[in-house]
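Shown here: the complex without one of its protein chains, the others still in place.
By written order: A and B. Residues from 1 in each chain.
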Amino acid sequence: MLFKYGYVLAFLVAGVFFILFAFLTNWIISPNGLLGQKFHENRSVDTYECGVDTIGTAWVRFNVSFYLYALLFVLFDVETVFLYPWAVSFRKLGLVGFSEMIVFIGILLVGLAYAWKKGVLKWE
Amino acid sequence: MIPVQDFLYLAGLIFSIGVFGVLSRRNAISVLMGIELMLNAVNINLLAFAKFWGWTTLNGPVFVVFIITIAAGEAAVALAIFISIYRKFKDINVDEIKYLNH
Partner (left out) sequence: MIRYSAFFPELVLAITAILIIGLDLIFKKSKTKQSFLNWVSFSGVLFSIAIVCFDGNILSTSFHQFLVTDPLAVFGKIIILVSALLTLLMTFRYFKSNTTEHQAEFLVIILFATIGASALTSAQEIITLYVALETLTISSYILAAYMKRDAGSNEAGMKYLLLGAFSSAVLLFGFSYLYGATATTNILKMNERLMTEPLNALIVLGIIFVIAGLSFKISLAPFHMWTPDVYEGAPTPVTAYLSVASKAAGFIAFIRIFLVALNTPALVHIWGGLFAVLAALSIVIGNLSAIPQKNIKRMMAYSSVAQAGYIIIGLLVNNQLGLTAMLFYLFVYLFANMGAFLAIVIVSSQINSEQIDDFSGLWKRSPLISMALLIFMLSLAGVPPFAGFTGKWYLFGAAIQNGYLWLGLLGMIFSVISLYYYLQIVRRTLVLDSPENKPISISVIEKTALIICMLVTIVLGFYATPLMHVIHRTVGSFMN
């Protein structure tokens, strides 16, 4: 019995140690830490972007083509919420429930086909 | 066990924040966000009441599912109209869009 709890304790100690160790090494090698070089340039507070200088701000406008994708995604994504209650009681609903869901998905497919044919899914 | 009143207070608060957003914000997108808050307050209410009645009636949760999907559809239509407005007026500030008889 006690042995089992000892196991937990060992894990706890190891876990805490790992976290502390990570913080410690981080502090040791970090620029302002034990071993790190001291930088006081502006660049040290910059956003890290794979070592390349950052260009412009993050507040840029996105291409408006993204908007149609987002719109379609939101619609089709949210419609799946009906699938969950249906799936849970799938056996109880039987064939009628199944065919009704097929009709529902069929209507969604008409919408998708419409968007497809109108060229919404094409990247320009 | 959290009493049902607490949920109702929370929903009432969120609803009021939503109403305040709708009435005070001039940017159409912010107004829409206010409306979404109001709808979410309704969802909290419905689920709280279903819990209060001991889940004997499942119409509340079903209602919530419908509200969520319809709100998504409404948001999609709203964004489409806002884009169209922006192209026409170069602005989506509800105070600035005054083309009709004033």
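What to note about this one:
Rule of thumb we're sticking to: a residue touches a chain if its C-beta (ideal position, glycine included) is under 8 Å from a C-beta of that chain, and two chains touch if they have at least 3 such contacts.
Quick caveat, the model's predicted, so the values are computed rather than measured.
Counted over the whole complex, the shown chains touched by the missing one are A, B.
By the touch definition given at the top, chain B reaches the unshown chain through residues 8, 11, 15, 18, 22, 28, 31-32, 35, 38-39, 41-42, 45-46, 48-49, 52-53, 56-57, 59-60, 62-63, 66-67, 70, 73-74, 77-78, 81-82, 84-85, 88-89, 94, 97-101.
Even with one chain removed from view, chain A keeps its contact list with that chain: residues 96, 107, 110, 113-114, 117.
In the analysis below, only the chains that are shown with their structure count from here on.
Taken together, the chain A residues at the contact with chain B in this complex read 64, 67, 71, 74-75, 77-79, 81-82, 85.
Within the complex formed with chain A, the chain B residues making contact are 62, 65, 68-69, 72-73, 75-76, 79-80, 83.
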